[in-house]
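For this view, one protein chain was removed and the others were kept in their places.
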Amino acid sequence: MGVFKLASCDGCQLTLLGCEDELLALAERVEIAHFPEASSRLDPHGTFDLVLVEGSVSAPFQRDELLSIRARAKKLVTIGACATSGGVQALRNGRDVKGFIASVYATPEYISTLDDSTPVSAHVPVDYELRGCPIDKRQLIEVLTALLVGRRPNIRDESVCMECKRQGNMCVLVTRDEPCLGPVTHAGCGALCPSFDRGCYGCFGPKEQAKTSALAARFQRDGMVPVELVRRFRGITAGAEAFKKEGERHE
Amino acid sequence: MRRIDRSQLEQLCHLAQRDGRTLIGPTVRDGAIALAPITTAADLPVGWTDVQAPGRYRLSRTQGQRAFDFVVGPNSAKEQFFKPREPLYRAERRADGRVGFVAIVPEPEKRALLGVRACDLAAIAVQDAVFVEGAMRDPRYASRRADTLVIAVHCTRAGSLCFCASMGTGPKVNSGADLALAEREHDLLIEALTPAGEALLAQLSSEEASGEDLRWLDESVESARASMGRHVDTRAVHERLFAQLEHPRWKEVADRCLSCGNCTSVCPTCFCSTTEDRSDLDGSTAERDRLWESCFSREHSELHGHAVRGSTEQRYRQWLTHKLGAWVSQFGASGCVGCGRCIAWCPAGIDLTEELAALSTSDARALMPVAAPCAEEGRDEAMVPSPARVLSVTRESSDVVTLALAIDEPRPFAPGQFYQLSIPGIGEAPISVSGRDGAGVEHTIRAVGSLTRALCELSPGSELGVRGPYGRGWPMRELAGAPVVVVAGGIGLAPLREALRQMLADPQQYPDVRLFYGARTPEDLLYAREMLGWTDRRGFQLSITVDRSSPTWRGNVGVVTRLLKRSTVPDAARAILCGPEVMMRFTIQALARLGVTHDRIWLTMERHMKCATGHCGRCQFGPYFVCKDGPVFRYDEVASLFGRDGI
Partner (left out) sequence: MSERTFSVDLMTRVEGEGRFSLTVRDGKVIDASLAIFEAPRFFEAFLQGRSTHDVCDIVARICGICPIAYQMSAARALESALGLRTTPEIEQVRRLIYCGEWIESHALHVFMLHAPDFLGYESAIEMARDHKPLVERGLRLKKWGNRLIEVIGGRPSHPVSPRVGGFSRAPSKAALLAIRDDLARGVEESIETARWAATLPMPDLSCDYVFAAITGTSDYPLEFGTHIAVSGRGEWPVEQWGDVMVERHVRHSNALQATLADGTPYLCGPQARLHHHRDKLNPVARQLADELSLPATVDNPYRSIVVRAVELTHAFAEALAIVDRYERPEQAYVEGAMRAGVGYGATEAPRGLLWHRYELSADGTVAKATIVPPTSQNQARIEADLVALGPSLIAMEHKAATVRAEQLIRSYDPCISCATHFLELEINREDVP
């Protein structure tokens, strides 16, 4: 197994180190051949049964690296919002990044960056996606275990509401008009935000059939102004198609 | 009818907790009235009421001291008995080295439910019908439910979203409870409906209710009935709904629906569930969990990697037609009790009463089946596999193998029935019986996904889990005496093989049997050698075709319906079909042209399955559960829905 990083905060690979109870058992089953954050033993050019890729493609060298990694990986799993939707840095998408770098730096060639921050799947085929900013530890273990035994990972593409209700939380949207993206957000976090008395801000990105317009209509009925609607959908997973479009609709 | 002072509530709470009984009652939590374990009357929402509107729920202070001055919160008795998530079994290696499956069933639990409304009593009855009164009993639900003391409350005020009066479930408590309360500012009326209730009431200090008390109760209940916030027209609603499957309103509501599943989660009757297989990293133990699922999620209708109900429109239609329509065929009662929860807790504020009214633009009715008979009666079904061992493996083609299994304590099976085969930590899937080989039960499996791939890799001696047999098989009795046309496509021959073997072994009963079989390529033909052997039998005709030829192939090329079109079938012939849905659709047309009417055709339906016992809702097909009402259906039973998108 190899762990590679593109543009990101390291939180997702840290989740792997955060599997304190499972890490050593995992290391017994799986040879972790490349994981720079945890080991000086590197194999950047090796071949892998499984590669975890964290981070978005934000600079040209990352695109090249990614193509090379894909060619050497039997299975490639993207981990986290950066890798699956471009991440928080996708907030820059649509802005004239090159323009402002040139205006600031005497030697702009030293700064290499792409205009957009894009998900891994925009560049190479991906076998499995783990959502979240950061990914959920239980989901990470599930994917690793499932791949080891050969089952389809139990990663449910359902709304955060489903998890929220299974947990017996009170709905923050219905009881307090707290703007919550849970109904259109991919489950996996265990409905954390509502469990902590706040609305979901969509860090797992949109679920399938995400009817963002219907949720925006509700927020509007509750008095939300368009500029705030834009901010709601343009958050941690702003690069994800459904959220991006909904944000644009209210601009 | 007796009267008690408000102060007796404390005593009531106390008595309800005797013998280690857990008291579940209403209490204020996080801005709503929740149902949770409580210990004293002080935990009750005294002086609180709820104000509800579509997509909106607020608590509000009252001037009074009533403890039951609200209608319903988001919780119901459902989560007490049917847990949002619970383990079903654990698979582990036993001392003798074999795989063992250990059921995880809770110890019987003692519970008291306080403050249950009439609509929720009806909901409990509906869930009882699903989980304990059907042909298969769910022991988990049953053991939590068995010893429950129910203290209900008559509704003397209706909420703005209530429509129990329309659904005929309230506002008055009639049955389903041990005690029924009616609350006034300073006192409560109380009535025992069962001996257990009487025993409890005897320990409260109470007095006989006066005539005036009784009049108050009648009037209050009547005024609640008259002031229901919502109303629906329930006349033949299940038949009217199924006549509106193409109504434009479905699309319209889908624009507003978030497909979030909140409605199904808060609904006190929704029972759909899914399962998850878990295992630890070193693979030494595996568990299977059951958890709440919703028809609004993609996975619930997944079949072969795509969703049968891919769009929100189809999912909303499934929900409403099931709740108010199919339920009636499945369980003989509506799935909606009129509590209004799904209206309040829908973030988009979608109101099913309004949708229903909008869909009721015509009086057209669809003929609906009455509750279908079931293959088995009153069996405790813990959803736990028994161990089985692979006796032999026969490779049929590049991706198909036949496994002969030795099953611990086998039950007799009929051709067309299926087993749930499982491999711990990987999954479970329905696989038809394809025959019997001495002591072994045969299954022919095509590797398409993770579980089937793992099954196809088993070798003699490997262990796995099996449950079954389940479902309604081929109508062997109806087929007897008539010419039988058998049409199979691809792996569809597997469920037919045992039926063919039995028919061929009994020429007296089945003198004329014609098999039309199509496969993708000559290499994909199943049971080729065995079929050749059958051709010696008098009265048997075999026609084979392939989609794509190979250099050595001398036979027919083309779809199986082409073979049919070229032949004739005897009068009064009966047909049995198994294959992909499109193939079956064209076959039925071809057969109709040959004079085989819909009531003489049987086919198997495929839907994904989790429980196979009518509990998980996964295999629903209109008014049916494919797992127990099928998988074999007579075509006229399903003709109006067969081949339609998103059912």
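So that you can tell them apart, the chains are marked A and B in the order they are listed, and the count of residues begins at 1 in each.
Operating definition for what follows: contacts are C-beta pairs under 8 Å (C-beta built on N, C-alpha and C of every residue); 3 or more make two chains touch, one makes a residue touch a chain.
Since we're looking at a predicted model, the values are computed, not measured.
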- Message: Quick check: which displayed chains does the absent chain contact?
- Response: A
- Task: Sort through A:49, A:64, A:127 or A:228 and give me the one touching the missing partner chain.
- Result: A:228
- Note on the structure: Among listed residues A:203, A:216 or A:242, the absent chain is touched only by A:203
- Message: Residue by residue, what part of subunit A touches the chain that was omitted?
- Response: 5-15, 17-18, 20-21, 23-24, 27, 32, 35-42, 44, 58-59, 62, 87-89, 91-92, 95, 97, 100-101, 103-105, 107, 110-113, 133-134, 136, 189, 192-193, 195-198, 201, 203, 228, 231, 235-236
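Quick note on the criterion: only the chains that are shown with their structure count from here on.
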- Query: Just how far, in Å, is the C-alpha centre of subunit B from the one of subunit A?
  - Reply: 35
- Item | subunit B to subunit A touching residues, read off their complex | 29-32, 34, 55-59, 74-75, 79, 84-85, 254-262, 265-266, 276-283, 291-292, 294, 296-299, 311-312, 315, 344-345, 347-349, 425-427, 449-451, 453-454
- For the complex, which residues does subunit A have touching subunit B? 22, 25-26, 28-29, 141-142, 144-145, 148-152, 154, 156-159, 161-162, 165-171, 173-177, 180, 182-184, 197, 208-211, 213-215, 217-218
